[in-house]
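Of the protein chains in this complex, all but one are displayed in their positions.
Right after this comes chain A.
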Amino acid sequence: MSIDKQTAARVAKLARIKVEDDALPALAEEFNNILGFIEQLQEVDVDGVEPMVSVTPMRLKRRVDGVTDGNQQDKVLKNAPDAREGFFAVPKVVE
């Protein structure tokens, strides 16, 4: 698998990361290096081996169903560049 300049531009756009046009070839090259390493890993025979999701033998931690958080509108909105009447205000997202 090989990543070209266009694919690199698309991945950057999906991630909302601005990459100047002249930086794209280098980015594509970096992707290719990563994917090359992955391809190398693919050579390992893992038939019948269950994927490891954690290095610690832990069970997913659970919570009981109780309201223990919230009611902090001021704190939630504190970092917002623009907030009005309790809402986050963002540039209009529909035409």
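The criterion applied here is as follows: a contact is a pair of C-beta atoms (placed from the backbone, for glycine too) under 8 Å apart; a residue touches a chain by one contact, two chains touch by 3 or more; residues count from 1.
By definition in this document, contacts and distances are computed from a predicted model.
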Open item on the list: Can you work out the missing subunit's protein name as recorded in UniProt? Choose among "NADH dehydrogenase subunit H", "Glutaconate CoA-transferase subunit A", "(2Fe-2S)-binding protein" or "Aspartyl/glutamyl-tRNA(Asn/Gln) amidotransferase subunit B".
Closed with: "Aspartyl/glutamyl-tRNA(Asn/Gln) amidotransferase subunit B"
Open item on the list: For chain A, which positions touch the chain that isn't shown here?
Closed with: 10, 13-14, 16, 53-54, 58-73, 75-77, 82, 84-95
